[in-house]
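Every protein chain of the complex appears in place save one, which is left out.
The block that comes next holds chain A.
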Amino acid sequence: MTAVIDRPAPSRGPRRPGRFAAPPRPVWEEPPSKAGSAAKGTVIVLACLAVLVPLWIIVVTSLSSKETITEAGGLVIFPKDITFVAYQELLSGGQVTRAALVSVGVTVTGTLFSMVVSVLCAYGLSRPGSVGHRLILMTLMVTMFFGAGLIPTYLLVQTLGLTDTYLALILPGAVSVFNILVLRGFFMGISSELVDSARIDGAGDWRILWQIVLPLSRAVVAVITLFYAVGYWSAWFNASIYLTDQQMMPLQNVLIQLVQKQEIPVGLNMAVRAGDLSGTAIQMAVMVLALLPVAVLSPFVQKHFKKGMLTGAVKG
């Protein structure tokens, strides 16, 4: 707990500056009281534990054997003997494997598609004074204020014949105007001298976008890619209304089935009945599959969040 207390460590010789070392406290700031530091540390540690403990329980339970789970009476907090049975069963073909592949496929394709469309649009709107950019901007922003509503959208997707195709999971929500505005704001912040000198050297807009703007925008592009990817990965609603074929369902929908309706997929049910597997472990393992990609990816992009979110997020 003392790790989060921000008082400089008592001087025991020269401190090596490390990642966790506190910078010198401003001269005008009085050292915090012991009670204050303790209270602050407690709150922060509790907040972090509120996030981490449930995740810990899920991961540990998914890795536990049937005996350990029965012994613990449901969910395991302290790991005993680690086993990967549940994952082996889930990933050895069958419904969950298929759903995971569907989710990966939709996420990768969708994210790529959304990024191409959004980056192009954001660049197209980012050159000041270009013809029609205000009109197009208005066209985009109207959709932020007035949604068409669920029912007309649903009927449209049906009319277009997208029902029971993966396109229904990608196309209707492929463009996020908010993300375009964030990208645009960042592109507009790029030094215009740079862009102009490239133009003078004869580069067209495609080349400028590809060779100058994009390389300078890695941070915000990473953030927006993550946003889109998380969106596709977490989506279940479109699948629930546009897909009727159970074979096509993505992972989140299988998770709903599994945990909310307590239905264990057919193949796995055999293993559970035969007693090799715990139903709880399977549920937890599916949850881990559902959270793993985002939990692994988001920390890498984290340092860019603030910059990405604030550049142009609220600029028209």
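The criterion applied here is as follows: contacts are C-beta pairs under 8 Å (C-beta built on N, C-alpha and C of every residue); 3 or more make two chains touch, one makes a residue touch a chain; residues count from 1.
We take it that contacts and distances are computed from a predicted model.
Trainee: Out of "Amidohydrolase", "siroheme decarboxylase", "Cobalamin biosynthesis protein CobW" or "Sugar ABC transporter permease", flag the one the UniProt entry gives for the chain missing from this complex.
Mentor: "Sugar ABC transporter permease"
Trainee: From the list A:L91, A:L214 or A:V294, pick the residue that touches the absent chain.
Mentor: Among A:L91, A:L214 or A:V294, only A:V294 touches the chain that is not shown.
Trainee: With the full complex in mind, choose from A:I44, A:L91 or A:L216 the residue touching the hidden chain.
Mentor: The missing chain is touched by A:I44.
Trainee: Considering the whole complex rather than only what is displayed, give the residues of chain A touching the chain that is not shown.
Mentor: So the residues of chain A touching the missing chain come out as 3-4, 6, 18-23, 25-30, 32, 36, 40, 43-44, 47-48, 50-52, 54-55, 57-58, 73-75, 77, 116-118, 120-121, 123-125, 127-134, 136, 139-141, 143-156, 158-159, 171-175, 177, 180, 192-193, 196, 199-200, 202, 204-206, 209, 226, 230, 233-237, 241, 252, 255-256, 259-260, 283-284, 287, 290-291, 294-295, 298-299, 302-303, 305-306, 309-310, 314-316.
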